[in-house]
Each structure stands twice: as C-alpha cells, then as structure tokens.
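Only a single protein chain was left out; the remaining protein chains are all shown in position.
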Amino acid sequence: MTATDTPASGAAGALRRAGAALAGGGGGTVFALLVLVFAVIFAINPGFARPPSLLAFAQQAAPLVVLAVGQYLVIVSGELDLSVGSLVGAQVVVAARLIDGQEPMTLPVLALMLAFGAAVGLVNGLVTTVLKVPSIIATLGMMLVLYGAVRLWTGGAPTGALSEAFRVAGRGDAVVLPLIGGVPWAVLIAAAVGAAAVALMRSPYGRTLVAVGDNATAAAFSGARVWRVRTLAFVGSSVLATLAAVLIGGFAGVTAQVGEGLEFSAITAVVLGGVVLGGGRGAVLAAIGGALAVEALFTLFNQLYLPSTIQPTVQGVIIIAAVAYAARERSRRSPRAPAPAGGPEKSPREEV
Amino acid sequence: MRRTRVLLAAGAALSLALTACTTDTPTDGPGEEGRTSPSGDWFDAEEYEAQLAQRDMEPEGPADEPWLQAIDPTYTDTSEYALEGEDREDPTVCFSNASVSNPWRVTGWITMQQQVEVLQESGDIGEFRVSDAADDDNQQISDIQAFVDAGDCDAIIISPSTTATLTPAVEAACESGAPVIVFDRGVNTDCHVTFIHPIGGYAFGADAAEFLVDELEPGSRVLALRILPGVDVLEHRWAAAQQVFGDSELEVIGHEFTEGDGATIKDLVTQHLQRGDVDGIWMDAGDGAVAALEAFEDAGQPYPVISGEDELSFMRKWQEEDLTALAPVYSNFQWRTPVLAASMILDGEEVPEEWVLPQEPITGDDRDDFLERNADMPSLHYAKFGGEDLPGFPEAWQDR
Partner (left out) sequence: MSRPRLGTTGLVYVALLAILAAGAALAAARGQELLTTANTVDLLTRSSLLGFVAIGQTLVILCRSLDLSVGYVMALSSVVAATAMAGQPSRIWLGVAAVVVVAALIGLANGLIVTRLGVNAFITTLGMGLIIKGYLDTRYQGPAGEVPAGFQLFGYTRIGVVPLSFAVMAAVAVLAVLFLRRTRTGVHMYAVGGDAEVARMSGVRADRPLLTAHVLCSVTAGLAGLLIASRFGTGSTLVYSSGYELESIAAVVLGGTYLLGGRGGVGGTVAGVLILATLDTVFNVLGVDPFFKDVLRGAIVIAAVALYARRQIDRAATPPRFPRRPGHAAARGGGP
C-alpha cells in the first residue's frame, strides 16, 4: 500500500514536469493530480487496479473526455460553449423519440443528429463571430432554446426508446482480449477522438486556432480569418457533444435529466487541465487529463464512502486549489507581472 | 441635476408610502400548534404510524374510481362556497402548478387536462386558468398572488412546489374567500377546504423497504438510490426506509443522490459493484431504475431485488427479466381529484377535509395486468395514471 503511495506523492514534481513535457506546457499539474488520485484509490481498493475496473472507469469517463476535447477547441480560441449540456440532452431525447425502438432507424437518426449538432455549432459560431454576441450569452441563449424546444416537442418528458444498435457505442465491447477482458467501444472512440484532436492541434488549423485565441488582432493581421476559425471550433464542439450524446445515451438509456450540468463539468475539466479561459494557452492532452481527473475524483469520493452531499464541497476546494497551483507555477515561470484584473489568467471573454 | 432628480424621486416615493401603504401578507401568522418544524429530522413517528395503518384500511367510495375514494375521511361542509343559478354556470377554476418538469408530473398533468375537458363539456367548470411556476417557489408565490389579485377565480387549486415555503401564499389564497384545494405536497396550514394526496411518502418508503427485508436473506447488502436531498415527499420515503432497515438485519451500504439521471445512476451502481456484492436496490423514485439494472448486466452480476416505481420502463424490464421486484406507487391518478373536488365544492357538496387517496404498490401478481392495460403507452408513463375512462384515452397520453 505504502509502496504505491509514497513514490507517487513524493515524485509529484517530477511527474508534473513529465506531464508538462507530454502535454506541451501548462498541463503538468493535472497529470500529477491524476496520478495522485489513482494512487489513493489503489491504496484503498487494490482491486481497482485490475483491467476490468480500469476499463469500466475509462468507459464512464469517455463522454466527458469527448466533451472536454470539444470544449477545449472553443476555449483555446478564446470563447466558451455553455450549450453542450443541453445539446447532449436534446440529442438523446430526439434520438429516443425518432428511433422509438426500431432498429432500422438507427443510422438515419444518427445522420440527422450529426447534421443537427453541426447546425447548432454553426449558429453558435456565427452568432458569436458575425453578430458579435459574447459567446457566453450566445451559448447561454442556445442552452435555453434547446432546453425549451426539446421539452416543448416531447411535452416535458422524453418518449420513445433507443434501439439496441444505437446503444452499442456507449455500452458494448469492441473486442474481448485475453487477460484484459472486454474493451468497450466508448474507450476506443474517446481514444480516437483524443488522437485526432492532437493531430488537429498540430495541423495549420490547430496552430491558427491557438493564435486566434492568444491574440485575435495579430492573427488577423497575419492573414487568419478569425471568424471562420472560431466558427469551426464551435461546430467541432457541437459535433463532439453529439458524439458524447451517443455515448451517454448508449451507456445509460434515456432519462429526463440526461445532460444536465455537463457544460460546467466540461469547462471544469478543461480548466483543470491548465487551459486558460480566454484562449491561446494550453494543450488538448491536458484537457483530456482534466476530464479523467474530474471522473477520477468522483471515483475517489465513492471509494472513500464520502457522503454524497459533501462531495460538491470537496470538489470545489480541489478545483480552486488545482487552478491556483497551476497559476502560481505559471507566474513563477514567466517573469512578466500578472495582469491585475482577473489574475494572471485572461478574462473568460476575450475580444472578438 | 442628476442628484436633484434622484431626490425628487425619493421624495415622491416617500409620500406615496405615507398615503398608500398596503400589505398582502396574511395578518395573523400561521397557527403555531398546527405547524411542524420545517427543519431537522424528517421523521415524524406519529405520521409514520398513521400512514402505515392507512395502508390496511378499506377506502370509502367507488372501487372502480380510486380517484374518488377516500381513506378514513372526515367530511367538511362546503355550502358556503356553493354557487347558485347563473354564477354556477361556467365558473372559473384557477390552477397554480409547481411544474411539469418530470415524467410523473407530465403524466398527471395530461390526466388533469382530460378531466377538465369532461367537466367543461358538462358545464361544471368554465375557464381553467393555469400558471406553471417551473419549480420556482418565488414564481409560484407570485402566481398565487396574481390569482388572488385578479379576484375572479371561483376556486383555486394549488400543487405546491415546496411545503414550507408556499405556506404564506396559500394562506393569502384562503383569505381571498375562494375555496382553496391543495394536492400532492401539502402546506403547513389547514385553511384550505381540502388537501388531496395519496397516503404518502412514509408508506411508499416502507412498502419498498419491507419488500426488500422480506425477499432478502439477513446480512444482504442494500444500496439506496435517491433523487435529491431536502424535498419533503422524498425525504419521508427515505426516513421510513431507514426505520424499516434499522429494525432488520440488512446492511445498507450507502445512499447516493442521483438527480434521477441514468448515467449517474449507472456510474454509481457500477462503482459499488466493483467493491462488493449488491443484493438489493431501494429507490425513492423509479426514474432511472433500468439504468441501475443495466449496471448489473454489464458487470455480469445477478440482478438484485429491487423496488422501483410504477413507471413503465421499469415495469417492462421487470417483466422481461422476471425480476424479484416491487413497484411502490405514489398514485398518479390524484391529478384527477382536485378538479372534481372543485366542481363538488362549487355545488356545495361535502368533501373530505383531508382527502387521502388509496396508494397500493404493484406486485408481481398484478404486474402483467397493469402492463397489458398500458401496452400502448410510452416508456416514461405511469401505470396507475387512472385515465382509461376519459374520452381522450389513449391518444392524449401517447402523443405528448
């Protein structure tokens, strides 16, 4: 027990550096936090270290990882997307109503969901970039519209049912490996999304996205079409939210409350990963690390038999502490004095 | 300049204050003795015993219309509210609804609207005016106040969002002179003409817990899944379960708040299964019961003994997998009763002061019967909705 524990906490600094190297700066803290949380979980319940438990954890974390990647795209470009939670809810309810348990409907409905998700992202993006509505308001408005519209359409509570085929992605196993057991589709999908996102951020588009978030003016002067870059980020966020909806709906079926509050979980995950609200700084791998850390914290609370009412308090303290620690590290590294208002981080609402 | 204007405005406001001060608050405070302490322990031993006893009483009234039945009623005279002649034609009934934010309320709300249509057809009620507070207590207080101020409600029906907080508003409604009908959750006053509700949360929670105690071996491990803390109808269910479990040899391994979200439920149950066996699941509402069961399937574990609710997705799963299960009921048909009561009161007919409707769980014996009757209904529908004889059946409940 001690053997797992001590090196982990003792080597937190080294881990952070290794994590920072891996994530390209800024994200070291989250990997240290992740390792620490897992060390404690293993210490309490050594059985958790077995592959089936870890894979079950990864399966539960997959939707948040996908959402965090989407939210990362928007945040690093200097905006915020509050509509993802109600978009997830809307998509699951729409899918249940349209599929209504009929297997052949699965693929057409999936295509429709994809189109709907892209359309929502396009509207978010254009309202923000062309109409100059701050993204926090644009996506808050979208959140209200989606929440109301879906309930208006279904009369307040979801109807219908998802097909078995629809549920495979969120619930089923892709392969069954010897010794390890079933590897869920959700884990593979989340890994693929993560890999694609890393590749994307290394592509010219990814570099422009970060440049736009860092300084839209400079990016515009160097030839970037700021509005297009950001609109595409919103479309990416909404499409990934749609994918998350497929995973969540598949995992647990349809309930009236599905998706509620996910926008804040996703933003928390991204910020925990050291990505700066306001844009321009932070790596997508660290955002994924943030999502895993958020899920790992919940697992830890559960393993500790922490009363569920007190969990939000602990969560709040840890989030603030982790972000404060990362901010300290950052200001220690950069000799520039921190900007006064809002601390060294930029405001969540960067100039459009 | 600006300051002068501000001062002027302040002066004007002050003079208004001196001339036209009115207060809408109920002048004499709530009766102290009738008021239960809203804080602290939710367990009320007397009420608990009363509800457990009511489960075994034979209700009065027509057996095929449970929404008109009453358990151990004390009738109250309503002749003072009777409308005569022209006034009785098309009276306005006002309904302040807490919300339609969950499937149980949606189902009930459809039933109520269907019942209203019947009564409007027959001329027993006229305009049916509705405010929906969307679960916001303050909004509902304003809604009720607006009914009172409008002054043309012949009867006011209230489904309070929270017991303690709505009490002052209900008292204000009572003082308006119109008969007030409260249903579902109660309030801490007895100024209303009738308070309609099924037996209650203690009976629900005890039904569920007793079933688990009967079906499980001593020493079995039970997980409790709850929706939210702080809502009285739900807290009563859990308080009763704690009583029952406390006297049993079952081990309660934890109670978790899920907000009724399927993904959260499945997460939590999966994690509990990773740490050890779970033999029984107690739920304070059926939302997401299927997700809890799926966690067992995906973990390759045998199904637990489970208590859910009469929600159809759970009942269908119960039938498919032939589970050892119980569906405690918080009678959804109670949504019919308030409008019928309004019509009775406006006729001057006596009604029970506290109208306790029957509340019987669905067991393995009558499960298939209820599923058959609701075969065409959507999955988030409630088996004991009690609207089969209304003209809109079944389309109104199918096309939501």
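We just call them A and B in the order they show up, numbering each chain from 1.
Just so it is clear, a contact is a pair of C-beta atoms (placed from the backbone, for glycine too) under 8 Å apart; a residue touches a chain by one contact, two chains touch by 3 or more.
These numbers were taken from a predicted model, which means no experiment stands behind them.
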{"item": "Candidate in contact with the missing chain, chosen from A:49, A:119 or A:149", "value": "A:149"}
{"item": "Among B:124, B:184, B:207 or B:235, residue touching the chain not depicted", "value": "B:235"}
{"item": "Touch residues of chain B, complete complex, unshown partner", "value": "6, 10, 13, 16-17, 20-25, 29-30, 38-40, 42, 99-100, 130-132, 134-139, 141-143, 145-146, 148-150, 162-168, 228-232, 235, 257"}
{"item": "Where the unshown chain meets chain A, residue by residue", "value": "82, 127, 129-134, 136-138, 140-145, 147-149, 151-152, 156, 216-218, 220-221, 226-227, 264, 267-268, 271, 276-278, 307, 309-317, 319-320, 323-324, 327-328, 331, 338-345, 347-352"}
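One rule holds in what follows: only the chains that are shown with their structure count from here on.
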{"item": "Whole-Å separation of chain centres (CA-atom averages), chain A against chain B", "value": "37"}
{"item": "Interface residues, chain B side, partner chain A - complex", "value": "100-103, 105-107, 109-110, 229, 254-257, 259-263, 265-268, 270-272, 274-275, 287-288, 290-291, 294, 298-299, 313, 378-380, 400"}
{"item": "For the chain A and chain B complex, residues of the former touching the latter", "value": "45, 47-48, 53, 56, 60, 63, 154-161, 171, 248, 251-258, 260, 298-299, 302-303, 305, 308-309"}
